[in-house]
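Below is one structure, written out as structure tokens; the observations come after it.
One protein chain omitted, others in place.
For chain A:
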Amino acid sequence: MAQDAEGGEDAPQVLKEEEKERKNRRRSKRKKESKTRTVRSNLLLPGPEAEKPQRSPLANNRLKTTKYTALSFLPKNLFEQFHRLANVYFVFIALLNFVPAVNAFQPVLALAPVLFILAVTAIKDLWEDYSRYRSDNEINHMECLVYCRNEKKYMNRYWKEVEVGDFIQLRCNEIIPADILLLSSSDPDGLCHIETANLDGETNLKQRQVVRRFLELDSEFDPLKFTSVIECEKPNNDLSRFRGYIVHKSGKRDGLYKENLLLRGCTVRNTEEVTGIVIYAGHETKALLNNSGPRYKRSKLERQMNIDVLWCVLILIVMCLFSAIGHGLWVWQYGEKKPAFSVPGLDGNYLSPVLAAVYLFLTMIIVFQVLIPISLYVSIEVVKACQVFFIHQDKDLYDEETDSQLQCRALNITEDLGQMQYIFSDKTGTLTENKMVFRRCTVSGIEYSHDANARRLAMYQEADSEEEETAAKGGTLSQRNSVSSHQSIKVVHRSLSMKSHRRTGSRAEAKRASILSKHTAFSSPMEKDITPDPNLLEKVNECARNLEVMRSHEQPLSQLTPELSDIFDFFIALTICNTVVVTSPDQPRQKVRVRFELKSPVKTIEDFIRRFTPSRLTSGSNSSSSSSLTTSKSMPRVGSSILSSTSTESTLLKLEEKLAHSPQMNNNGYSSQQDRRAIGSRPEEGELRYEAESPDEAALVYAARAYNCALVGRLSDQVSVELPHLGRLTFELLHTLGFDSIRKRMSVVVRHPLTDEINVYTKGADSVIMDLLLPCSSDDPRGNHQKKIQSKTQNYLNLYAVDGLRTLCIAKRVLSKEEYASWLKSHLEAESSIENREELLFQSALRIETNLHLLGATGIEDRLQDGVPETIANLRKAGLQIWILTGDKQETAINIAYACKLLDHDEEIITLNAESLETSAALLDHCLQYIESKFSNNTIDKTAGNTTVGFCPLSPPSSSVHSSLGLVIDGKTLAYALDKTLEDKFLSLARRCCSVLCCRSTPLQKSMVVKLVRDKLKAMTLAIGDGANDVSMIQVADVGVGISGPEGMQAVMASDFAVPRFRHLEKLLLVHGHWCYSRLANMVLYFFYKNAEYQPHMFWMNMIDALYQSLVCFYIPFFTYYDSEVDLFSWGTPITTIALFTIILHLAIETKTWTLFHWSSCIFSILLFFIVALVYNASCPICYPPSNPYWTMEKLMGEPVFYLICIISPVVALLPRFLYRTLQGTVFPTQLQLGRQLNRLPPETRNQIPNRLNIKKETIPQKPPCAEHCPQNPKSNDSDCFKACNQTPSSQSSQYGNDPAFPSNTKAEHTTGLSVTASPPGSLLCGGEKHSSVANSQERSLGFHEITHNTSEMESMSVEETFPWNTTVDQSSFSLLNWITSTPLFSRFGRVLQLSPHRLQNEVQDNMCVLGSISSLHQDFKGLTGKNSNDFQEQLKGTPTNFCKSETLETTFL
């Protein structure tokens, strides 16, 4: 019996009759109830207090998402369709035809198109509704166990029969049918694990707790005895919030939190049986309230199109007015003359000129109705549906690992993808895999570099890159399929082992079963198998041995050296300071049914007393639990002020005494060890599976396991750790202070089994932890030492950050019992308070996380996703500007940016770090000035020397962009920069930079940046991200892309498109986006009678062309038949025929690709026209007067003149357009056309070209990058674009790529030289080798380039491994050349390099043969080989120097 007091607002779209009634009824009810909902058990007999109709059917669990019923379909659907303006217009025109004075066509005929369109839409709606009905039905008829009063047991019922207030029992792996308040669980701790992947995509299990008071019941939960009343908030869609309280019969109240609520759609896991009462059912469940369905955004094209439609309306009106006025004048000129052909009105009087004009105006609207392309809207819908289909079907956008493909969630903005100018990307999980791999750590100031581990990771990387390479090598799609068997095995292996069940956007309940078969997240072998550092492992073992000895000799643990104890604590912290759950995937945890005496977290003071009282050990577990129940019942509620302070203090004092000496307790951890073997169902380590909330945690736990410090079990009250020598240690888990983004840390409070101390282990961001450390005085030696450790650690942390590792600090605090007790008191108060509980808990956490002792730090690598650098490079070449907005810290972000080629090492980086508004203002001004001066210098260079042409013919939209500038801004400064007064400056600075990196930015800032660019620069923006923190940015951007990764579904839910991987963005934007856009734009223009990329002026061009064509179509028949006996229809039919031919040929000119479909549709159109015309004209001599063209077509087809007209008119009509296209194709060819031309050439020639044209080989079969770029910026100057595109090939072709005008980086001249020498080496070397196939050599040099790329990523790869192929070319010099040009080198090498390029350049400028210079380079290298080849490995580990050529090489090479 629930009275849902909220109105119908949150209810689904459709209100059934009864719902309406109810609504009315409810409206009359008291207002005060409108905030909450009251739930009582349905099993209770209607009590006297129940004054309302009890069995109100209000929120049952039936799912109804259908819009229509059989009866309501027609009126309702029609009503909805008439919401569309187009349909109204259509009907208006059709109805106008029924007015005899103005009608142009037979009214019935005029209705036909309207009815057709309405019918098509209606059938589509009907079909959709039917499939919704079917899926509803399926879900409604799922079964669950509901307690039945009559049978006194749980009975199977359909989901749809479940009502609020019902008791439901769920077994393991069952799907939760409604939002249920958890009342009982088979778990001894009253826990229940649920998997929420269906809801938010997070694959880790969540814990839910039985409502506190029911937990303390000793007997089985009996629904019949449930008499409490639940008051909770009205249904809402906030998944992470649930508040309410339960009022027991005794009048006591307990708070309810989201931990008590099982949400519909989740799956019960690891728990045998749970029981609960339904709180929200059906459409009021949070899951359904959260489901908003597909979103509707209007694309830019559509918005532009609407403007053009308005123009069309205007043109229509002008035309009609023109006609009407002309007609009026014409009628007027006859005056009273009454010509024979003028027909008087019904009353016999002739129409006055004015009235005639008005009538004609209306008639003309009917006649010219086609001017407004209503069918355009319908066609666009169809075309977009097809585009979405093709995008979905694209094999390249499918991710094998996750078995997910791209999803279009917003169906109507596909073409916007092709117009993007700015991409805003999240870092973690988007650019990187969010697969955390433990790389290195430092403990008490000593760094353990984990070389072996790094080598192992490199192996994985190699495997990845090999795959990539093979994929890339196959130039065409078909080739890609034929991966060598070796690789395909690897792929399969990977896909099997890494099948983490990241759910893609479908949260369909029905599909969840498939999840079960899959493994848990974060368990790729790469993350699991960590090779320990031998030094550290040795120390760990030593430490464990010592401890073992000490324990057996009962020595205090403090005898351990500080370093060893730090190491020990470090690993303990890694192991237990997390929320990782140990499971085996298929079975629920088997727990001992015996209740543990320890309840955790410590919930009440008496609990605390009980737990820290030695006598407790003697008492039997059963009795203790029952006694605790009694005490808790007798005790007043904690948190209310009834507990007298004096009594508390006294108890606390007492307890302190007891705690001070309780030797027995020392062994608590050990003693229980044997009994609890059952904890963690699988004692063998290999089968343990860790389910972590974040990949970092999992990585750390796996790392600890590598050091034999394995987490083997976690219960709510204890954590078991398996240690070498020591065996299993069980830590009593007192509190877990979860991670939050404000504190940026998490802590656990445990009792150490060896020392019996209360320890706080804290793990968090280094910036936070470092501030919380115990201040140490430099006077005393220990403090001094500690300080040294701290500064060392800080150094290492900086190093890690430079390496792009994520850093975490591990710290510890030992609490005295007193401290703990006093903290506990406040903490308990916080925990039990109902109002602003979160705030109080936060404060409480802050209190305990101070004065920490630093243990060490870890560096976790967040690996880049496959293909990220390539994707970014290609996107940038396509003219997109990419900004990274990340919450990470500056160093990490910058390093990732380098790694993914967003920043070049020779780029100048402007870093903005300011502390106040004024300083940021000054900084911005300064930077702008600096750029200004640089820019002016550059232009001078450009005009004078022509040596440094700006790199960007292919790059960002605004011409003033400097390729050599990168902007890095941190969150604080960003906040100032986003200030109203500074945002313009910030923007003008940012748009001049090639890459922008915002670090430490909050979600809100992210969205503000996107908004700023979108609104101020009027640019098309795309935001891509994977986590909840990207949601706001995704929503703000014109197109939001979510990555369906392990971080949950929030981003996907908010997005318009969801892709499995970042690299998929490339094809999505550059290929599909372009296709969608150009196809749709072509179609729209064609409809507006009718071209290329959609630009405002193209509309008018088309209009003029259309005018010309229509004049031709009219006047050729006009003059041909002038003063002849031709009748109306014999004259009109040729015009129609001509128009058809013209239209189809026009389309043919504009069609870029002809497939079977095009041919057949064109031929079909023409055939259809003639067949219909012939049949229609022969069938009915008297139908449809006056439009009765009986026998006209037959007659016409017997006359030669008809054919003569049909031949000449389309030729004349299309001549200008054809000529224009031809000239354009000849004189100003687009890159697209050039690419196609190249594509036609014989393969050998083709293979030669990429190098000359500097076009990446892969793109050749599809499109050269420039082609992508040009059409994408409709706003940017077209001619500019052409110029840019033309320049590239022509200038390069003229010379061997050594042209001074060679588009190269503005900055480094020597760089140009280097890249020049680097680009032809393949061919040159091959040339020296006396004509091996030229194509072959080219292939190699391109392959070489790709490899290059990989090498730069994995610095520690050896040369030989990088070049597995056999070439007859001198291998050492070849690979060395590559090596040198591709890896970040130290200055020694740099100097050598600097020398040779200079020499090269001289020769180059003299236009001498390059071969000589190359050979000189060879000599240099050969000399170096001997010296340095052995040192490579180590030296490369040094920090990347600023003298790095690899990226430069890359850019010029491509």
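By our rule, a contact is a pair of C-beta atoms (placed from the backbone, for glycine too) under 8 Å apart; a residue touches a chain by one contact, two chains touch by 3 or more; residues count from 1.
Throughout what follows, contacts and distances are computed from a predicted model.
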Record-based protein name (UniProt) of the chain missing from this complex, from "Cell cycle control protein", "GATOR2 complex protein WDR24", "dolichyl-diphosphooligosaccharide--protein glycotransferase" or "Large ribosomal subunit protein mL37": "Cell cycle control protein"
The one residue from A:Ala94, A:Ile139 or A:Leu301 touching the chain left out of view is A:Ile139
